[in-house]
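Scroll down for the structure; my scribbles are underneath it.
Only a single protein chain was left out; the remaining protein chains are all shown in position.
Which chain is which? They are A and B, in the order written, and residues in each are numbered from 1.
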Amino acid sequence: MKFDTPATTNPIDQLKVVGQPVDRIDGPLKTTGTAPYAYEHHEGLENTAYGYVLGAAIAKGRIASMDLSRAKAAPGVITIVTAETAGALDKGTKNTAKLLGGPEIEHYHQAVAVVVAESFEQARAAAQLIRVDYVKADGAFDLADARKGATAPTDTQADSKRGNFAAAFAAAPVKLDETYSTPDHAHAMMEPHATIAAWSGDKLTLWTSNQMIAWGVGDMAKTLGIPKQNVRLVSPFIGGGFGGKLFLRADALMAALGARAARRPVKVALSRPMIFNNTTHRPATIQRIRIGAAQDGKITAIGHESWSGDLPGGGPELAVQQTRLLYAGENRMTALRLAELDLPEGNAMRAPGEAPGMMALEIAMDEMAEKLGMDPIEFRVVNDTQVDPENPERPFSQRRLVDCLRQGAERFGWSARTPHPGRVRDGDWLVGMGVAAAFRNNLVMKSGARVRLDNKGFLTVETDMTDIGTGSYTVIAQTAAEMMGVPLEKVRVRLGDSTFPVSAGSGGQWGGNSSTAGVYAACVKLREAVAQKLGFNSADAVFTGGTVRLGNRSVPLAEAVGQDGLVVEDAMDYGDLSKRYQQSTFGGHFVEVGVDVVTGEVRVRRMLAVCAAGRILNPKTARSQVIGAMTMGVGAALMEELKIDKRLGFFVNHDLAGYEVPVHADIPHQEVIFLEETDPMSSPMKAKGVGELGICGVAAAVANAIYNATGVRVRDYPITLDKHLDRLPELS
Amino acid sequence: MKSFTYERAASPAEAAAAASRVPDAKFIAGGTNLLDLMKLEIETPGHLIDVNGLALDKIEPTNDGGLRIGALVRNTDLAADARVRRDYGVLSRALLAGASGQLRNKATTAGNLLQRTRCPYFYDTNMPCNKRKPGSGCAAIGGFSRQHAVLGASEACIAVHPSDMAVAMRVLDATVETVKADGTTRSIAIADFHRLPGDTPQEETVLEGGELITAVTLPKPVGGTHIYRKVRDRASYAFALVSVAVVAQRDGTGRVALGGVAHKPWRLEAADAQMPRGAKAVHERLLADAKPTSDNAFKLPLVRRTLASALAEAKG
Partner (left out) sequence: MQTPCILAVTRRELLIGTALSVAIPASAAPSAAIAQTGVKSMNSKVSFDVNGVSQQLELDNRTTLLDALREHLHLTGTKKGCDHGQCGACTVLVDGRRINSCLTLAVMHEGSQVTTIEGLGTPDNLHAMQAAFVKHDGYQCGYCTPGQICSAVAMLGEIKAGIPSHVSADLTATPDVTAEEVRERMSGNICRCGAYSNIHDAITEVAGRQA
C-alpha cells in the first residue's frame, strides 16, 4: 500500500480502541518476570555453552602477540575465537569499527577474543588468562584539540545557507555569540547487549536484543559472508536500547563465532564494565551559536556550527538539524564539522542530532531573550514560523509550538517566574524556573505486517517490529483491533522475528506511527479478502463487534474466514508527502529546580511537557515515553558524562556507579499534556513520533531554570555543582 | 573470578586460624564489595571463609555506657537501632546516606570499614595502579581525578576511602575489636585503623593477615547535635564528593570529620580545638595541607561551605 496523498477518514478515526489509554498487553509478562529477554531462552537449547568476551586493553595500536595456552587449558574451556582463528570476516555496513579487533585495535575494549566454556564462571575466569602483548599507537582523544583539524563530512549535508548571515549578524542591534559543549553520553540501557547463537548446518539463529531486526540480519550475513536467508534473528523483548541496539554488535558476532567453533549453542552477554567502551555512544559536541535580532525580538540572523568527532569512517553528530527549521529569520547558516578521534564509535542515541542540538540552542534562546528584555516564551513566539525557513514554499504539515508554550505556561504557573535571576529562596534552596521548546523531526519508514484471522475469530499480527519499551505490542494490537472491529483480547501480536515481514523497526521515533501504518495496510488487505470471500463490496462492509456487516446481513468474522482462516501480508510505503510538507513534532518543556545555596547541588522540583505530535495512539504508553525522555534529559542536564582519559584514550567511568544516570530520588512527579492533533500527512494513523520529542529541550529547560535560580550561566554540560559553586552567593 | 574453596567458620578464633592456614584466604560476610572486586579479579582469594554464621550480629551495651556493635550487624540494622538513632545520630545518618536499601541490608559493619576505594583506575585491571599492583604506577595522577583525594595523598596513590559509616565512626571515636589467628584479641582506635597511602597504598588498614574484626565499640554517648552532610551529584545511591560529620556541643566545642577527601576519614584534633572559634578556623586547620588536582579543587570550597552550614545548623 502506498501512502502518497493526505489521509482522509478511515476506520482508525473511530477511536474505539486506538487512542485509548489501555494497559500494555505485555504488562502481565513483564511484571511477573515471564517475558523472555535475549539471554533467557532455554527451550531446545539445553546444550548451550557460555561465551565471555575479552576487550582490548589499549585505545589504539595493534596486537603483537596473543598467548591463549593458559586459557585453553583452564577448566571447562571448549574453544577460544580470535581474529586470527575466526576466518575471514567482513564488516557490517552500519559498523564503523570492526566488532572483532586484531591485529589492528581501533578503540579501547574492542573485542579481541571470545572464550567459550561449559559455564559462565569458567569462561569469565579463562578470559583473564589470555595474555595479549600490544604495540600502542598515538591517538587523538580530545575533541577540543581535534576541532582545529575537523573537516566537512562528505556523506551528509555539511553546510546550509540562506540570505547573508554574516552581514545580517554584523548589523543586528542585539547579538549573541556563545559556545556550548555537550559530553559523550552512554545509552546505559538496563539489559546488557546479549545473544544466544545456534547453528543448524549453515543456518544461524540468534536470540538477541536488537531494535532493527532486518539491519541485524543484513549485517550479520555480510560480516560472516553468508546469505541473508541463512540468518534468523529473534528479539521478542528488548531491555532498552535508546539507539544502542540499532546495530549488530559484538555480543551477536562473538556468540555466532563461538557457536560455530564450539559446534553448540553459545550465549554471550557483554559485561557491564565493557559496554561503555565496546559499544556505541552519543558523541560529544562543541557548538557555536550566533543569533542577531532587532529590538522587537525578530531574529534577523541565526547561525549554528557544531563540531564532533568519530573514528575514521564514522559520521558527525547532526546537532544543527533543528536550527534549520525551528525559528524564523531571513539570514541563516549551519555547519557541521567532523574530527577524527580514536575513542569508541559514536552513533545514534535517543534523538540523535536534536537532543544535543537543542541542549545548546535552547540555552542560547534563553540568553538572547534576556538580552532583549523579553520573556523567553514571547521571544520564541515572535520567531515562530509555519514554513520551512530555508524553503518558505514548503509548509509544516502541523506546527503548534506556540500552543504548546502558551498552554504550558498557563498550566505551570509561568507567570510566577521572576525574570531577575537569583531572587527566589526557599530555605537553603535557590529556586528557578526554565522553559525550552521541544522539537524533533517526524520520520516515516516503510513497514510490513502479516495478519491472520482464524476460525475462532482470533487475529494474529506478525511483524519484525520490536518493542523496546515503547509499547509496540499494545499500539499494534489496538490498530489491528480497530481495523478489524474485534476486541483487543482477540488480538495476538508477535514481534521481533526475522521470519516475519520487515518493519520500520525501533529508532528515530518512527516506530510507532510507521509500524502501525504497516499493520493498517495489512488489515485493509484482510478486510478486502474477508469481504471478497462473502461477496461483499469491501468499501461498504462494516467491521464491528467481531462481525462483518453489509446492509442487514451480518457474519461473525470467525465464520466469514472459513475453516482455514485467512492470511494476508502487506506493507505501507511512502510517497513524497514528507518532502512536500515538513513533518516535525513540537513541545514545550517547563522545569522548576532548587539549587542548594550551600553546596550547589541541583534538584528538580517540578516538570511539565506539553507535546503536539499528531494522534496519540495510546496516551498511557505515549506518556511513559515522554516522562522517560524527560528523565533522560535530567540526566543529560545534571550528571551524565563519559569522562575521557585524554592520555590513555578511553571512557574512564565505565560502569553504572561511575556513569551516573538519574535514580528515583532525582525525579519528581512529571506531568505531560498532549494537544489534540491529527496529522493527515504522516500516515493513515495520522500519528507522529513522540518518544524522542520528549528528550529534546529538557536539558536546556533545566539549565535555564538553574540560571533563573542562581544567575550563573553554565554552558558546558552536565551542570554539576563544581561548575557554579564559586559563583554562588557567599554564605552569611 | 578465580576459583576458590569455601568453608563456613564456626567461631571467630577458628575463622582467624583457618585464614592463617591458607595464605590467600579471605573472610566473606556481606560480600557486597568483595564479590564485586572478585568478579573483576581485583581480589583473587583462593579460599573464602564465610563468617556469616558467627554470632557477631548483636548490638549490646558496654560496661562504660557505650555500645558494642557486632562485626556482622547489617548496615540497615545498625542505622535503625533505637539507641543508635537516639545517641549516635551521626552514625545512623551516615549509614543511611550510603549505598541503597538492598546493599545496606547485606553490608556489614566490619565490611563497611574494609571497603576498598572506588577509584576507576583501581577498578580497571588494564590500568596501572599501585594499590592493585604495587609498583605499577598510578593512572589517576594526571588522569580523571574529580573524585580523588585532596588531603593525605602520596605520589603513589590519590584514592579516597568511599565509606560514609567510617566517617561517623571516626567522629565518634569508635574502637575496632579484632581476633588474630593465635586467638589473641586487640582493640584498635578508629583513628589508627585506616592508613594513608604513602608508598604502600595496597595496605589500607593496620589489620594483620588473618585478623578478623569481631566488633566495633562506641564510647558512651557524648550528646550534642549530630549532623552528617553528604554532597553528591545525584540525589541518592552515589558516593560522596565530600561529606561532613559533626558532633557539636552547646558550649561551642565539638568534633568534625570529613569523608571523600582522603584515603581515610579525615579528622584532626587540632581542628576540633578550633570549634569554639567558628567554622573558618576549623576548616582552615582541617584543609591546611590540602593539595587538590585541577579536577577536584572544587572540593575545598565545597568542604568550607558545607562545614560552615553544618556548624551554623548545629548552633541552631
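One rule holds for everything that comes next: a contact is a pair of C-beta atoms (placed from the backbone, for glycine too) under 8 Å apart; a residue touches a chain by one contact, two chains touch by 3 or more.
Quantities reported herein were computed from a predicted structural model and do not represent experimental measurements.
**Student:** If the hidden chain were put back, which of B:A166, B:V216 or B:A235 would touch it?
**Tutor:** B:A235
**Student:** For the full complex, which residue in A:N47, A:S65, A:S119 or A:N391 touches the chain that was left out?
**Tutor:** A:S119
**Student:** Using the touch definition from the top, which of B:G66, B:G89, B:P197 or B:G259 touches the missing chain?
**Tutor:** B:G89
**Student:** Which residue among B:N52, B:T125 or B:T200 touches the omitted chain?
**Tutor:** Selected residue, touching the omitted chain: B:N52.
**Student:** For chain B, enumerate the residues touching the unshown chain of the complex.
**Tutor:** Interface residues of chain B facing the absent chain: 1, 3-10, 14-15, 18, 28, 30-32, 35-36, 38-39, 47-50, 52-53, 55, 57, 72-74, 76-77, 79-80, 82, 85-86, 89, 92-93, 96-97, 99-103, 105-106, 235-237.
**Student:** Kindly note down the residues of chain A that lie in touch with the hidden chain.
**Tutor:** Residues in contact with the chain left out: 23-24, 26-37, 39-40, 42, 119-122, 125, 187-192, 237-242, 269, 271-273, 468-471, 620-621, 623-625, 627-632, 655-657, 661-665, 667-670.
Throughout what follows, only the chains that are shown with their structure count from here on.
**Student:** Between chain A and chain B, what's the gap in Å when you average each chain's C-alpha atoms?
**Tutor:** Computed from C-alpha means, the inter-chain centre distance equals 41 Å.
**Student:** Which stretch or stretches of chain B touch chain A in the complex?
**Tutor:** Going through chain B, the ones touching chain A are 1-3, 39-41, 118, 120-121, 123-124, 126-127, 139, 142-144, 146, 229, 231-239, 241, 298, 301-302, 305-306, 308-309, 312.
**Student:** Can you list the residues on chain A that touch chain B in the complex?
**Tutor:** Going by the criterion above, the answer is residues 57-58, 75, 121, 124-125, 128, 273, 428, 598-601, 603, 638-639, 643-645, 647-648, 652-655, 657-658, 660, 662-666, 720-722, 725-726, 731.
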